[in-house]
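As you look at this complex, bear in mind that one protein chain is not there, while each of the others sits in place.
Naming follows writing order (A, B and C), and every chain is counted from residue 1.
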Amino acid sequence: MIIVLKENYNSKQLDNLKQWLTNQGVRIHESYGVHQAILGLVGDTTHIDIDLLKALEIVEDVKRIQEPYKNANRKFHPLDTVVDINGVKIGGGHFQIIAGPCSVESEAQIMEVAQAVKAAGATLLRGGAFKPRTSPYAFQGLRQDGIKLLLEAKRLTGLPVVTEIMDISQLEAFEEIDVIQVGARNMQNFELLKKLSTLHKPVLLKRGLASTIQELLMSAEYIMSGGNTQVILCERGIRTFETATRNTLDISAVPVLKGLSHLPVLIDPSHATGVAKLVPSMALAATAAGCDGLIIEVHNDPPRALSDGPQSLLPEVFAGLVRKINRVRTAICETAEKRG
Amino acid sequence: MIIVLKENYNSKQLDNLKQWLTNQGVRIHESYGVHQAILGLVGDTTHIDIDLLKALEIVEDVKRIQEPYKNANRKFHPLDTVVDINGVKIGGGHFQIIAGPCSVESEAQIMEVAQAVKAAGATLLRGGAFKPRTSPYAFQGLRQDGIKLLLEAKRLTGLPVVTEIMDISQLEAFEEIDVIQVGARNMQNFELLKKLSTLHKPVLLKRGLASTIQELLMSAEYIMSGGNTQVILCERGIRTFETATRNTLDISAVPVLKGLSHLPVLIDPSHATGVAKLVPSMALAATAAGCDGLIIEVHNDPPRALSDGPQSLLPEVFAGLVRKINRVRTAICETAEKRG
Amino acid sequence: MIIVLKENYNSKQLDNLKQWLTNQGVRIHESYGVHQAILGLVGDTTHIDIDLLKALEIVEDVKRIQEPYKNANRKFHPLDTVVDINGVKIGGGHFQIIAGPCSVESEAQIMEVAQAVKAAGATLLRGGAFKPRTSPYAFQGLRQDGIKLLLEAKRLTGLPVVTEIMDISQLEAFEEIDVIQVGARNMQNFELLKKLSTLHKPVLLKRGLASTIQELLMSAEYIMSGGNTQVILCERGIRTFETATRNTLDISAVPVLKGLSHLPVLIDPSHATGVAKLVPSMALAATAAGCDGLIIEVHNDPPRALSDGPQSLLPEVFAGLVRKINRVRTAICETAEKRG
Partner (left out) sequence: MIIVLKENYNSKQLDNLKQWLTNQGVRIHESYGVHQAILGLVGDTTHIDIDLLKALEIVEDVKRIQEPYKNANRKFHPLDTVVDINGVKIGGGHFQIIAGPCSVESEAQIMEVAQAVKAAGATLLRGGAFKPRTSPYAFQGLRQDGIKLLLEAKRLTGLPVVTEIMDISQLEAFEEIDVIQVGARNMQNFELLKKLSTLHKPVLLKRGLASTIQELLMSAEYIMSGGNTQVILCERGIRTFETATRNTLDISAVPVLKGLSHLPVLIDPSHATGVAKLVPSMALAATAAGCDGLIIEVHNDPPRALSDGPQSLLPEVFAGLVRKINRVRTAICETAEKRG
């Protein structure tokens, strides 16, 4: 951490600052130029509050050199974390495809989709029970009943299940759920993150629409700081000025996150684009970029006039996509055949 | 609502769609061109799920004409809502300044700041007890103890108090709090919004960092849809590419929101800029743009080496700012002397 | 095009509007609801000025249904455009890799890099002669001398050359250049685009940092409207709030552009990320997404202490990347072996 002092600081303020920094356990390298005095802090600065320093009258600017996260940091944990979901491994060369409907709608629907995605090659099942919807007038999910149906689909297919939690009070319903998903809108619901940090259960943490990569890692740090090391990161599109897609999928987040952190990184092309016909090319792109897995919305196509989301693939399209994904995985890495 | 059909739709799909729309209680105006067929929906389309329509195979695009919110919509409630906070009114020409420290730190601190801001002209007191912090290693607030100190400051000064809730489970502690603040990161914590919609207590709803004005109004609609009409909107900066300020204060949100909605609109220049020296000019700008009030961070300056936020004003600076704010209010509207 | 009228329009204004629209050669479908009257325009609306309509007192909103570009629009030109650069084809299944240094620095440098990228599999050579630099104090390129060196490298290797024009006045120097590049900062330099529309030479048009996909296509339309149909589109990263990469590479622009337009689409992973170690994964991702080619910065590594850009690959890294790119191309499409 580098502290740039204002030109006209006085020596008493400087002494106070140096005393305080020393008490925080860091050593100080001082450098005095004609116009600028600079303090370089050496040691663990993770716990130093950068806003506090910036507020000081004698400080012009503070710049971080070290990342402000430790548990999620690859520098301190060079080896990839492998998250084990009842025997289905993700990370460290293990690649998984999570698939299923946007919302659990009925027993028939979730059973049919679960079997279809399993047959197509998915290794985990997703399905929304508690649904975050922008409008209070839109369908809010089957909630506890949705969780029950999802667990039935798990028993039927053997696929571990992933579903989203929206509030701490729902936690009881997630006892048999294999992976708890924290949605993009809750990435900085810090009370929820703290609660999840006390569990021994994998958490799929989605990046917020306007969250930086560093903020995503800080939210992972929240979960890990309480002892839960089973965190899976997920990029699902960020909000930009472009309106041709619902959000802009930041695929470069894959190599950036894998450089900064040892945690597995998933991509969700369905929510990012919001358009089914764009999902396959984005899924292939994410695979080629080296992600550890994908989460893709698939729906069946019942003979109703109105079915679910504009971003969902039909099972047969999904099956064809899985075959291409596997070919791309082979193409980018000859020795990347690990699976399950 | 306008539905644009794909060129190659078939008549059976069209009949299904028209039947479904009619069942939703809207009338249909059809328009057939050479390349494009268009259905215009007439009636209340608030409850129609736009995503559902977009998912249909025969639909190319859906465009909303009506806003998807009703309770928050000025079209249905032309008169300004005036929120009454124990006699302190906001909206409909009533302008208020909420001031106080970022965090409640100690009894001495909150009492001193509360008295200072009251003397300077603030009419409500703010202070954070539950603090959302990006880092798990940063100060998380005094929590329940902070609430208690805030209530003591209320008793001392008579100022109604505003403080942030981060989770439904904290609600009990807010019984004597006058205005419950929903922070930017929780603007789409829909479970929390639904809970607050059952209360009879003013809610200060901050716009999310990457939330559109329409999404802010949809979150207000969540709170109002349960019967709580006491919602105060607050713009506090949006996330953009610019790094010279912490966020970009979207002052144009003031006239836009006041055109679309009847709810009072506040501006928070402290969090938007993150820099104390920019706060006065942004507070004056927001006032000139016609907002219904401001929420400003003020701290005292104890003889400690390290005090709080880089975005807080000293009480004497705040007092001078209040005088200028009042002059600007007079300048923009000769008859805008209503207060308290 | 849909025109939504204000509630309180008068019939004289409406008659004027309808008369004007009819004069523009479009037919009008009228739809009158309780709260809203809507005019649907049928016919070619490309030439109708949407801003003009929005300015009318009786108009509440105007929404486009048709795209405002015609020459670049796949609806009117369903087959892929294949741009032929002295026998090197791009688009319509033909995939090309353009490579070379950021700037042409010296004869030795450009000759060495040109030979290296050719050996590695590049089929076109890039190199900056006129360099747009944010700072007036930074290296501005060798300009005309750079063009000459580039043409020497072309003679040596037989590779067609691509280089950037910054101003109409430089055009004379580009006579022997095979592809004229319009940089991101000049995407809306409309005078330059109009000039290029009079040439019979391929133009590589880069998307602006804050330009929408529609604006990119409108700029292509400028070039095409004068008769130059040889336009190659290029996504090179857009500006977002994220600072971990220089820009955010919008890979979803590939399938979106290829859906809307028949023009070839390139990706520039070097400028998008600004970091050499991220370039290979982004190049592979773009390939998997179905782009028609890549433009990649490669530099040699002379024994100088200071070499060029942080975003450039060494020739041997580039050669390995080309092999992987070819494998990914095979993986996504069995019949995609066309080249050159």
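Quick note on the criterion: a residue touches a chain if its C-beta (ideal position, glycine included) is under 8 Å from a C-beta of that chain, and two chains touch if they have at least 3 such contacts.
Because the structure is predicted, anything quoted here is derived from the model rather than measured.
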| item | value |
| --- | --- |
| Residue in contact with the excluded chain [from B:Glu221, B:Asp250 or B:Asp292] | B:Asp250 |
| Residue of C:Leu209, C:Leu263 or C:Val298 in touch with the missing chain, whole complex considered | C:Leu209 |
| From A:Lys12, A:Arg27, A:His47 or A:Arg323, residue that would touch the chain that is not displayed | A:Arg27 |
| Sole contact to the chain not displayed, among C:Lys118, C:Lys206, C:Arg239 or C:Lys258 | C:Arg239 |
| Contact set of chain A toward the excluded chain (per top definition) | 2, 4, 27, 29, 31-36, 38, 40, 42-43, 61, 63, 65-66, 239-241, 243 |
| Hidden partner chain, residues of chain B it touches | 210, 212-214, 238, 240-245, 248-256, 259, 272-273, 277-278, 281-282, 284-290, 324, 327-328, 330-332 |
| Residues belonging to chain C that touch the chain removed from view | 13, 16-17, 19-20, 46-47, 49, 51-52, 54-56, 68-69, 130, 132-140, 166-170, 185-186, 188-192, 194, 208-210, 215, 218, 221-222, 225, 239, 305-310, 312 |
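Criterion: only the chains that are shown with their structure count from here on.
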| item | value |
| --- | --- |
| Chain whose Cα centroid lies nearest the overall Cα centroid | A |
| Interface composition of copies chain B and chain C: same or different, split at half | same |
| Rotation angle (°) superposing Cα atoms of chain A on chain B, nearest 5 | 180 |
| Reference chain C; chain at largest CA-centroid distance | B |
| Averaged-CA centre spacing for the pair chain C and chain A, given as whole angstrom | 31 |
| Separation of mean Cα positions, chain B and chain A [Å, integer] | 27 |
| Sequence positions of chain C contacting 2 or more other chains | 240-241, 243 |
